[in-house]
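Just one protein chain is left out here, and the rest sit where they should.
Per-chain numbering from 1; labels A, B and C assigned in written order.
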Amino acid sequence: MIIIMRKDAAKEEIDKVVQRVEELGFRPHLSQGEERTIIGVIGDERRLEPHLFERMEGVERTVRILRPFKLASRDFHPQDTVISLNGLRIGDRKVVVMAGPCAVESREQLLQTARAVKAAGAHILRGGAFKPRTSPYSFQGLGLRGLELLAEAKAETGLPVVTEVMSPQEVPLVARYADILQIGTRNMQNYRLLEAVGQTSKPVLLKRGLMSTIEELLMAAEYILIQGNHKVMLCERGIRTFETYTRNTLDLSAVPLLKQLTHLPVIVDPSHGTGKWELVGPMAKAAIAAGSDGLLIEVHPRPEEALSDGGQSLKPDKFAELMEELRRVAEAVGREL
Amino acid sequence: MIIIMRKDAAKEEIDKVVQRVEELGFRPHLSQGEERTIIGVIGDERRLEPHLFERMEGVERTVRILRPFKLASRDFHPQDTVISLNGLRIGDRKVVVMAGPCAVESREQLLQTARAVKAAGAHILRGGAFKPRTSPYSFQGLGLRGLELLAEAKAETGLPVVTEVMSPQEVPLVARYADILQIGTRNMQNYRLLEAVGQTSKPVLLKRGLMSTIEELLMAAEYILIQGNHKVMLCERGIRTFETYTRNTLDLSAVPLLKQLTHLPVIVDPSHGTGKWELVGPMAKAAIAAGSDGLLIEVHPRPEEALSDGGQSLKPDKFAELMEELRRVAEAVGREL
Amino acid sequence: MIIIMRKDAAKEEIDKVVQRVEELGFRPHLSQGEERTIIGVIGDERRLEPHLFERMEGVERTVRILRPFKLASRDFHPQDTVISLNGLRIGDRKVVVMAGPCAVESREQLLQTARAVKAAGAHILRGGAFKPRTSPYSFQGLGLRGLELLAEAKAETGLPVVTEVMSPQEVPLVARYADILQIGTRNMQNYRLLEAVGQTSKPVLLKRGLMSTIEELLMAAEYILIQGNHKVMLCERGIRTFETYTRNTLDLSAVPLLKQLTHLPVIVDPSHGTGKWELVGPMAKAAIAAGSDGLLIEVHPRPEEALSDGGQSLKPDKFAELMEELRRVAEAVGREL
Partner (left out) sequence: MIIIMRKDAAKEEIDKVVQRVEELGFRPHLSQGEERTIIGVIGDERRLEPHLFERMEGVERTVRILRPFKLASRDFHPQDTVISLNGLRIGDRKVVVMAGPCAVESREQLLQTARAVKAAGAHILRGGAFKPRTSPYSFQGLGLRGLELLAEAKAETGLPVVTEVMSPQEVPLVARYADILQIGTRNMQNYRLLEAVGQTSKPVLLKRGLMSTIEELLMAAEYILIQGNHKVMLCERGIRTFETYTRNTLDLSAVPLLKQLTHLPVIVDPSHGTGKWELVGPMAKAAIAAGSDGLLIEVHPRPEEALSDGGQSLKPDKFAELMEELRRVAEAVGREL
């Protein structure tokens, strides 16, 4: 951390800051600039809060030097994390496709979709049993019945299952049925929930909060990693901006940036990321071109009857066509599907 | 809801949409414009998802007519909700001030602050026992011990207590000690938590998510109201924007806007809203001038030693001065403090 | 346009709105919903301002039905616009690459870069002679001397030149040297400038404002088109969001969306869009995968000595490698480079 003194800071004020740095167990390092004195704080600044200095007399502001994440950082773990699941290797050369309906609505709807995405080459089945919805008047998911149907679809198709968990109490239940636990965008900073999934041994798909920076996403992963669960995937799913023609703004530059900063696999959700089915294909291709390790795509046999997010779901035949196109893009960038 | 057909929509496509509107139990109403046909959907559209029509052939998009919130809406409840608490009336003529430290850190720190804010005229004591922090390496609050200290401070000063609750399981515990349950900004859309506080009889202070719209804030309130707990206060505490000189951008226009849209009391938190103690005073005055029913202000006896958010905490003497200034502004706009 | 009346609107208020619709030369169309009356306004609403009704008694709000752009819209011009330039066809099957330094700094720097990008297969040379800079203390470009150097580089390499014009007075001068006139992000809504380039016959590269919506971008294009110049390319170059790890957030979903809404070619600038040279390659590939008609890429022989934007410039050898990769992605999506 760097402490920047005011232009007019008195010598005694500087001395007091230096003294405080030492009291807190750090080593101060003074540098007299042309306009200001700055004081370097040597030691692991992750333990320091800026206001410990900013509220002292003569201090203008502080600047952090280190990134605040540690376990998630490539500095501390240079090799890519690869998550093994039923013979799949997530985070390796192969681009992994997770597909299925937004919500599990019925036995027929789920099985029909599961068979279709399996036939088209998807690797993992997605489907929500517990659904966090903006409105309490909207469909909230089938709950336990949804989990049972996912288990049935898995038994039939052999596809592992990713599904969302919404509260710490529900973690044991969902973990009984799911191969991957999904943390939804609204819960990215639900720390009790992060702690709870961190205490399981299940892989976790952590969605970026629609209002969260990349740094906050990595700090949320840190909450899981610190509990001992290292099987964390990060998922870019669109952020909120001023643009209203799309539901969210899919931040694809997060993909290569995360690959630099962290060793964890990066997944992209072009369905929520755009909110419009016509944009899903182009953005899925773009995600692979940008270096994504996987995709999360919503597929529904009859989107016009879906109980949620029908606007962004692909029909099975469109999805099958898209898989062919994705395969070509993956190969063009040295990956496979 | 209005369904806008494409410029080139065929008659059969229009007919199918009309038919579907009827099948869903609504009444269609056709209007032939110069460039497009539009179809009104008559009935309570809160039950409708846009994609039910948007995925049909020939449809360009849909537009909602009604606001999606109902119990929180002034249309359905024209009179102001006033929440009574220990003789206080929140949402009435008096502007209510809740003050105290960001986090309870020690017996001495809390009691000293509680006495000071009481002496300066604050009405409610704030203080966090369970603290949601961006970093797992930061101080996470004293937990149960913090709640016990709040109870002690209340016993001594007579000030009712507002404190945050972070997960559904902790609601019974926190509700035993708190007079007002606070839902933090990161949990505004933690629906299990909203349901849990909705099932208590305690007043709830619901903080706006830092990237949540006013509509989403009202929908989150709806989750609580629908459970039968009508004692909900809404709290504007700054939203995330591109500006980095302040920690958040305090959206004061939300105050008069919410007073139009809803009957619930509106509170402003200028401490988190700005992140800088020097801005707290001006923005607290501005909040009252804009029509806020209350304020949430962080006070700490030694901000330079605070375990969290010291940068935005006022010292007791500054807070006492501010209370005098607030009183004058309140009177200038026909309120009292 | 739809006029939504308040829940409690009186019959006389509705009558007055209906009467006003007629007075303004439009046809009203009443629809009595369960909770509200709504009034359709039939006619070309592009001439209407919402407040003409919103300030009347009993009116709650209005909703636009039509998109406000017309000449730029695919509804009015279904076929893709293809801009021919020196045998190039921009907006056709071939992906067009414009490359060169951010700013023209010297004869040697420009010629060296021009030769390198030409050798690597770029189609157009970019380079700024007039530079809009956030700080008046930064390098502001070589001006006329820069234009002359661009002409020399064009004469030697045969590459057409795109360069920015900053004010209406400078249009004739810049148009003498440039093959494509660039409107920078800060000037997207500089209407006098849009009018001035609209009165030339030169192709225009219109950059999206860094906090402009897609609709505003199309309206800015409309300002040029309405003057009679139909050779307009739209350029996505990153928008401003809350994320700070990248300079801007490149909104790639704008590419397929614009291709739906408009007939104009769409170009992507991954250099400004990310601000980091390491991200330029992945995002350039992603742009092509998403359907972009062209790319604008900054190349500098010695970025560490550049007078502007060195952080996002590729070195010539990296650019040459990237061109190979881009070629493969282009082919994977049925295009060529």
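One rule holds for everything that comes next: a residue touches a chain if its C-beta (ideal position, glycine included) is under 8 Å from a C-beta of that chain, and two chains touch if they have at least 3 such contacts.
Here the structure is a predicted model, which means the values were calculated and not measured.
Of C:A153, C:M166 or C:L181, it is C:M166 that touches the chain left out of the display. With the whole complex as reference, residues 211, 213-215, 239, 241-246, 249-257, 260, 273-274, 276, 278-279, 282-283, 285-291, 325, 328-329, 331-333 of chain B touch the missing chain. Although one chain is not displayed, its contacts with chain C can still be listed: residues 46-47, 49-56, 68, 70, 132-138, 166-170, 186-187, 189-193, 209-212, 216, 219, 222-223, 226, 240, 277, 303-312. By the touch rule set out above, chain A reaches the unshown chain at residues 2, 4, 7, 29, 31-36, 38, 40, 42-44, 63, 65-66, 75, 240-242, 244.
The rule is short, and it goes like this: only the chains that are shown with their structure count from here on.
Put simply, the chain closest to the centre of the protein, by Cα centroids, is A. Over half of the residue numbers at the chain A-chain B interface are used by both copies of the sequence. Here the CA centre of chain B is 38 Å from the CA centre of chain C. Separating the CA-averaged centres of chain A and chain C is a span of 30 Å.
For the pair chain A and chain B, the distance between mean C-alpha positions equals 26 Å.
Shown for chain B are the residues in touch with two or more other chains, namely 211, 240.
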